[in-house]
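One protein chain is absent from this view; the other protein chains keep their places.
Each chain gets a letter, A and B, in the order it is written, and its residues are counted from 1.
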Amino acid sequence: MNNRFFGHDLISVDSLKRDDVELLFQETGKMEKLVKDKGGDKKLEGKIIAALFYEPSSRTFSSFITAIQRLGGGFIPLNGMMNTSVAKGESFADTVKVFSAYSDLLVIRHPQEGTPKLAAEYSNVPVINAGDGSTGEHPTQALVDLYTIKEHFGEVNKLQILMVGDLAHYRPTNSLAKLLTLYPDIQLSFAAPEQVSLPKHIREFLAERKISFREYTDYKKILPQVDVLYVTRVKKEYMSEELYRQVQGSYIIDRSVVECMKNNSIIMHCLPRVGEIETSVDNNIRAVYLSRQVRNGLYLRMALLNLILGKI
Amino acid sequence: MNNRFFGHDLISVDSLKRDDVELLFQETGKMEKLVKDKGGDKKLEGKIIAALFYEPSSRTFSSFITAIQRLGGGFIPLNGMMNTSVAKGESFADTVKVFSAYSDLLVIRHPQEGTPKLAAEYSNVPVINAGDGSTGEHPTQALVDLYTIKEHFGEVNKLQILMVGDLAHYRPTNSLAKLLTLYPDIQLSFAAPEQVSLPKHIREFLAERKISFREYTDYKKILPQVDVLYVTRVKKEYMSEELYRQVQGSYIIDRSVVECMKNNSIIMHCLPRVGEIETSVDNNIRAVYLSRQVRNGLYLRMALLNLILGKI
Partner (left out) sequence: MNNRFFGHDLISVDSLKRDDVELLFQETGKMEKLVKDKGGDKKLEGKIIAALFYEPSSRTFSSFITAIQRLGGGFIPLNGMMNTSVAKGESFADTVKVFSAYSDLLVIRHPQEGTPKLAAEYSNVPVINAGDGSTGEHPTQALVDLYTIKEHFGEVNKLQILMVGDLAHYRPTNSLAKLLTLYPDIQLSFAAPEQVSLPKHIREFLAERKISFREYTDYKKILPQVDVLYVTRVKKEYMSEELYRQVQGSYIIDRSVVECMKNNSIIMHCLPRVGEIETSVDNNIRAVYLSRQVRNGLYLRMALLNLILGKI
């Protein structure tokens, strides 16, 4: 298969074709086997990856750092880098040019939407978007999520996928919704309070790709038909106290909710969660958010780094 | 010898038997030789260790980070991790589950006592307690200290060991006192102002293991009999200004104090110090706190990581 990742940026899932996703998933499976067999290898020996996280992060940062090292690569850890050169007033363009001179790939998280795209213009080396802005993208997370779905069901097309919670400020669901348009028979549903419903740019993207979707306020009635329930964290920092209580309260997944679901369905959350899914659900057979979804985050990022930097 | 460390947590020294300690010390000696001969090797190749330090740390953090790398392992550096997922409200259980999915071992420091034990319950991989709470444990430091004693005297039993200073808020002396109960003829003494004397749970542990001890306010009169003088940092953050001055002032080790000691005795401190031992004592032949005690911290942690993760 043609490796179109090689030497390229991953800023948005827009650029991905079905073939690319298939190749990445195939390599992800190999990485799982590699980690289980011997922890890792030396595919990225001699490569240095700069993790430039303008927003502090533990999960995404750590999964990249781990992925790099399990493949024998080196890393520059800048987690919450607002207090260095940036504080001295350096332009983003200069920072990017400097780090792309030291390293072989940049992984960038930034609170401002569009910044990783900008970085890709300035950089001499490939750039991966590890999350931008409050309404931007988080392509690697969406790929991890899609991989987890595919791994469970074998096939993605025709699945009924429901995303619930705060959809207005959530990068992973933005990317996942876009990514699912690669599957023309997918059945997409969204359930969010009106104030925090799906962003306009995602609606337009879905329309353009001719993917219809349904919206619910009371999602519970369609739950028995759902294959994948994707729950988001309600982002308190983007709303009033009152709206927060209302949104947070209306989308809590507890055991009673789960019992309505099909036996073969799965419940996803890209974490961190703060109560959206009750811990009593964690051991339910449908829950994958603390197990496969997390582990796949490591394997898929290993596969992606290797496809961009190495040979298959 | 049977490696009972393999695949297990190290949360408290309670779980250790004399044989375990002997095995660890034997491996520690080998690690010293390894470092001196060639800096390190590849015993932990393919292993990733997450250093989750909820309290910022320089010394313990760095000795673990160094130990991992000298054995060819990789690491996730989270030093002072309060400002990431934790700030977003994630539960400790979720954090532990995520990091145990990426890595092969967790090293945890936490300001709340009992947290590493909790982590061990949630984690799929072994957990090392790198210090918990103000009155919890710090098992690796106590093992380093015991190793340093054994290295110097050849044997531990029958030694007269005196711990002085603030014993109420000091994890390493808690762990060391417990660990010394493996040696039934040990002679233990403690000297602390009444307000910051040995914690009740340590007293009970010593009683249970039938180890008697003496307590002094004026420790200087027994100093000529002492083999090991262990000095603690007075933790200003846990007491009133007045008490601090009183405690700090009454336990300063200077040259006159040291001159009362036996020729073959040693003075220990697990650092950082803030005046408890005057710098004029640093070059005294009895002082091991800036030399052997520090270096052994590296060798012992290398040995421990290898016993837990690798083969001997």
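By definition in this document, contacts are C-beta pairs under 8 Å (C-beta built on N, C-alpha and C of every residue); 3 or more make two chains touch, one makes a residue touch a chain.
None of these values were measured; they are calculated from a predicted model.
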Of A:H8, A:K30 or A:K97, the one touching the omitted chain in the full complex: A:K97
Omitted-chain contact residue, chosen from B:K117, B:H152 or B:R273: B:R273
Among B:G7, B:G80 or B:P224, residue touching the chain not depicted: B:G80
Which of B:N3, B:T66, B:S197 or B:N284 contacts the chain that the document leaves out: B:T66
Which of B:R4, B:K30, B:K150 or B:R295 contacts the chain that the document leaves out: B:R295
Residue ranges of chain B at the interface with the undisplayed chain: 38-41, 56-59, 61-63, 65-66, 69-70, 77, 79-80, 233, 236, 271-275, 279, 290-291, 294-295, 297-298
For chain A, the residues touching the chain missing from this view: 45-48, 50, 74-78, 81, 83-91, 93-95, 97-99, 101-104
